[in-house]
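Scroll down for the structure; my scribbles are underneath it.
One chain of protein is taken out of this complex; the other chains stay put.
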């Protein structure tokens, strides 16, 4: 975002020409982003502002909202144990699942980034779990898999380990949900693969000439060249982690004892089970704030480790 | 030398297959359950072998609900999903190019706005959005499902494309500028071909997300003739009453197939994507 287009440097005749030139660039830019801008202004801004307004009201969905000022926010921080429980669970979930999922996705993508025979089949095999997504079927499957009579315990039994009911244990329920999202690592894997394909092969050749082994190649070539994509995956997975909903909603309904109460599930409960849309909106804006802080932080650090070929490195 | 290489190949393949089995075990379980009689699905559930193959589950599932078959749902889903994939490819590439390559004013604040829209949970904008679409007369049509994709409704893809475009060396653009290409020409002839793997990724994801999305069609579609597969799958079961588990699993299996086909079709672009290097060289 930061660097200036070279066009600007070339034309330095006078201010007027510069201004005219900038105007032309603006026109082109806005034409390109027009589709998004139309949607943003037409369909997104309005509902977002509405939800911000709701967050300062008592709104039960069914009758008109009444203004209550900061009450919802104050309540949330001073008088709501479940809010703090949801925060705790969500943070554990994000910090547990995101690094694991990304590391695994990158590892598998590296494995599949070869021209060996049968790689296409493997890629499909490993992507299939992600297709099942958040359906009713996967909810049942996961409960059975990690249930008392499930396959996990059968496997543990082979090694003589006494199994238990993982999915409903207060200590392990959250971990099995983390395992579920790590298992569905298909989407970051594909993005990594696409990123790996975009790395010019001569960079590797050059590194090989310098006598670099596979590890050095990975550190010197792959990581920096892949950094825009790693950055993307990190930002998106973090945001999606904070907003995670289906896993808990369909499989554990937040239980047992709120041990898997994702923030978004709590929010959903407030909005549609307890008809407290005002409070739910306040929850949503706090979540937005949390996501924004983390994203801003990642963007800040990005200057030090994300390498853009188009911007001549750092 | 040759021997050690083949040994490595064997290790490579066998470890990937072993891990792969873990990856698809749940899918195997789903397939097995789709062929089990009702009273075996939850009894001895870890067994993958039904006592007999109950293909009737597939027939019963396909039959759907009172004359409304899964054929209808598949047609609906195919239509909606195809439109969304086209819309997403269209809008995300254009918008991403604008953000990544054109230095217009307000670029950064607008980009931040776009990211922010990703961070607000849908649940709280749903009601105002519903009222808006209702006023427009769009409820109970496919418009609320399709139109947003044409107008960049999924910032995830825009951001993804931005990242890929920023990874492409600028010298390529500049060379083209010298040759007298327009901005659009650069977008069309240089950037698009170079981002083929990313485009394939966008296509695969937007297909899968739309195919799998349950909440949006649930809220906006009323007429059951318009329902999508994801909605149909969800109508077999009720936690507190007699549910049709076998047919549900059967149709879950069937609903994976189109996604698999789309993946197989697009994945070759993931592999064969022209890399920046090969153009330069």
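Letters are used for the chains, namely A and B, taken in the order the chains are written, and counting of residues starts over at 1 for each.
Keep in mind that, in the parts below, a residue touches a chain if its C-beta (ideal position, glycine included) is under 8 Å from a C-beta of that chain, and two chains touch if they have at least 3 such contacts.
Convention: contacts and distances are computed from a predicted model.
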item: Name of the absent chain as recorded in UniProt (options "Acyl carrier protein AcpXL", "MBOAT family protein", "Sugar ABC transporter substrate-binding protein" or "Predicted small integral membrane protein"); value: "Sugar ABC transporter substrate-binding protein"
item: Contact partner of the left-out chain, one of B:48, B:112 or B:218; value: B:218
item: Contacting the left-out chain in the complete assembly, out of A:62, A:158 or A:215; value: A:62
item: Options B:236, B:249 or B:263, residue touching the unrepresented chain; value: B:236
item: Residue ranges of chain B at the interface with the undisplayed chain; value: 37-44, 60, 65-67, 79, 83, 86-87, 90, 94, 126-127, 130-131, 134, 137, 139-143, 146-147, 150-151, 182-184, 214-215, 218-219, 221-226, 231, 234-245, 247-248
item: Residues in chain A touching the chain absent from view; value: 28, 31, 34-35, 60-63, 82, 136, 140, 143, 146-149, 164-165, 167-170, 249-251, 253, 255-258, 268-269, 271-275
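What we mean here is this: only the chains that are shown with their structure count from here on.
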item: Interchain centroid distance [CA atoms averaged], chain A/chain B, Å; value: 15
item: Touching residues (chain side chain A, partner chain B) in the complex; value: 1, 4-8, 22, 25-40, 42-44, 46-48, 50-51, 54, 61, 111, 116, 118-120, 122-138, 140-142, 144-145, 147, 149-151, 154, 183, 187, 190-191, 193-195, 197-203, 225, 228-229, 231-232, 235-236, 239, 242-243, 245, 264, 267-268, 271-272, 277, 280-281, 284-285, 287-288, 291-292, 295, 308-312
item: Residue ranges of chain B touching chain A (in the complex, touch as defined); value: 9, 12-13, 16, 20, 23-27, 29-30, 42, 44-46, 90-91, 94-95, 97-105, 107-108, 110-111, 113-121, 123-125, 127-129, 132, 148, 150-153, 155-156, 158-160, 163-170, 174, 183, 187, 194, 197-198, 200-201, 204-205, 208, 212, 214, 230, 233-234, 236-237, 245, 248-249, 252, 255-256, 259-260, 263-264, 267-268, 270-271, 273, 275-278, 280-281
